[in-house]
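Excluded from the complex is one protein chain; the other protein chains are retained at their positions.
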Amino acid sequence: MIGQQLAGNLVNGFVLGGVYGMATMGLSLIFGVLKIVNVGHGAFIMVGAFITLWMFSSLGMSPVFALPVALITGMALGFLIFSTVLRRLIKAPELASLLATFAIGMLLEEIAKNLFGTEFRGYNWETGKLVLPMTVLPMSKIYAFAGSVAITVLMYFWFKKTRAGTAVRSVVEDSDGAQVCGVNVSWVYALSFAIGIGLTVLSGVLLTMFIPVGINPYMGGSYTLKAFVVAVLGGLASPYGAFFAGLAFGLIENGSYTVFAALPGVEPFALTRFISFVMLLVILLIKPTGLLGAK
Amino acid sequence: MALLQLENVTKRFGGLVAVNDVSLEVEDGESIAIVGSNGSGKTTLFNVISGVYLADEGRVVFKGKDITTLPPHTRAPLGIGRTFQIPRPFSSASVRENVAVGAMFGTLSGAISVDESLEVADRYIHLVGLTPHTDKEAGSLTPVEKKLMEIARSLAMRPKLLLMDEALAGMHPRDIDEMVAFLKRIKAEEGIAIIAMVEHIMRAVVGFAERVMVMHQGQKLVDAPTAEALRDPRVVEIYLGRPAEDETHARG
Partner (left out) sequence: MKAKHTKYLPLLPVSCAYFILFLIGKNVAGMWQLMAMLAFYCALGQAFNIFIGMTGYVDFGYVAFLGVGTYGMALSVSRLAGFPNLGLGVVVIGLILSFVMAGALSVAVGAVALRLRGAYFAIATVGVNEGFRYLIEGARIWGGAEGIIFSGQLTETLGRDTASSLSTFWADVMVMIVAVIAAVITVGYMRGRVGYALTALREDEDAAKVMGINVTKYKIIAFITSASLAGLLGACAWALKVMYVFPPEAFQIQYTIEAIIIVVLGGAGTLLGPVVGGLIYGLSKYWLAVVMPGFQLLIFAPIVIFIVVAFPEGVVGWVKRRAKGTAIQSYLL
């Protein structure tokens, strides 16, 4: 009985993990290129979630249409934030960019709170189910997973094959060297930040496809922590390492939940959240550059 | 017993061997010039001696003690001081506070109070001629002033060995002469051994160094008394392009 439950949860975890991984790509990209940790990461996921919600509830459009809207909104937001704030902090001490990204995330949350209030919202997107031997997966979750994989693959090719992607990779490797080779580093910074935010907002759409409830201005907080765990696990500067790390994290999260649920005297949900945090510390202790990362 | 002994020290970064089987002995009060092009391993060697990098092979022995695996902050109280090629001041603190840090955590660490450190700082600031700038923010100094402050800060540590990284780069020839005289005085008065990197500044090498060490691609090529080293055709060919006498006359 527990075996089947475990298997079912693991499948769910795997699928969710793919989405987690995709949600962390933006974070890893921004750190890899700009060496800035976007502490407000979760707030941008929240933005994507609200875009999806609004388009579904007010415009009656399926979340699939929210994808491009989210990406474009995210990139525009990223360009705006970079050119007004972060551009000036590239040379500043680390503390400055940590505080600035934190405050930016906070600002987004407060704006959302004043626009939408603090209640938890959700939506219901019925698109059928996939029946597997160990569990039943709504098609929306499948789409979310497929979307995550597709975007990860697209980003992979973009990095490897396009001129812009190669320029970005060169800056990650060695920004001075890249500049000497004629790469416009400040433009790369702006583009990378914009894409990073765009991907993060996009992932908000995919996450709500997976979990269409609990949407509220402060939902980002828990995702920020998870994203950090995934990012550190996969190598903080490695965007595709993040994808595989996400899968691993999804499996561990759901697996431990099943185990805890079977134990008497503990709260499985809370304890699972605690485990994520412990994972983070353990990985940072052993290998801060990531267990799976290339660097 | 030599002050500093490097025994077959090797340091690698991935596939690159930055320092390759280098051995070296430095006696108390010696003055040595290290010469070598970019990538020859000089900076890495300094980093291994000061502990910023740990040697992959070989030993580093200071005052008879094996310090090969000791972290950098333990080497300073033992008596190893270091200046950097691009000065690294503590920008928001005053010149006085910067130099006092040297006194507080150097060889006198544990036996010196904050007030005493500030007094020692004043003395060394005076020595390098920065007294008018004592209370200024270190970040507001000119590059040359920052270099002087860096030297004062290292001297305030009362080291037995001072590693000077490109201390003279970018200086006017007149200033270089003054600096060389200053270093000779320090050496005599404080009894410090100095290893200085003085890339291509011959008047400094001739004026200051008793011994010259040449590094090339991570290896020690030449290690001899100055006059002898400058006559060595390998040194002349690699680094000067023309005979040593012409160099010093051209800059005169």
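Order as written gives the chain letters A and B; numbering starts at 1 within each chain.
We take it that a contact is a pair of C-beta atoms (placed from the backbone, for glycine too) under 8 Å apart; a residue touches a chain by one contact, two chains touch by 3 or more.
Small disclaimer: the values here were computed from a predicted structure and weren't measured.
Residue-wise, the contact with the chain that is not shown comes from A:39, picked out of A:6, A:39, A:144 or A:188. Interface note: of A:11, A:100, A:209 or A:245, the residue touching the hidden chain in the full complex is A:100.
Touch with the chain that is not drawn comes from one residue among A:80, A:132 or A:266, which is A:266. Contact with the chain that does not appear here is found for just one residue of B:67, B:104, B:155 or B:186, B:104.
Touching the omitted chain from chain A are residues 31, 35, 37, 39, 85, 88-89, 92-96, 98-100, 102-104, 106-107, 110-111, 113-114, 221-222, 224-225, 228, 232, 236, 260, 265-274, 276-278, 280-281, 284-285, 288.
Although one chain is hidden here, its contacts on chain B can still be listed: residues 50-52, 71-77, 82, 84, 88-93, 97, 100-102, 104-106, 109, 114-115, 117-119, 153, 157.
One rule holds in what follows: only the chains that are shown with their structure count from here on.
Note on chain placement: the centre of chain A and the centre of chain B lie 48 Å apart, centres being C-alpha means.
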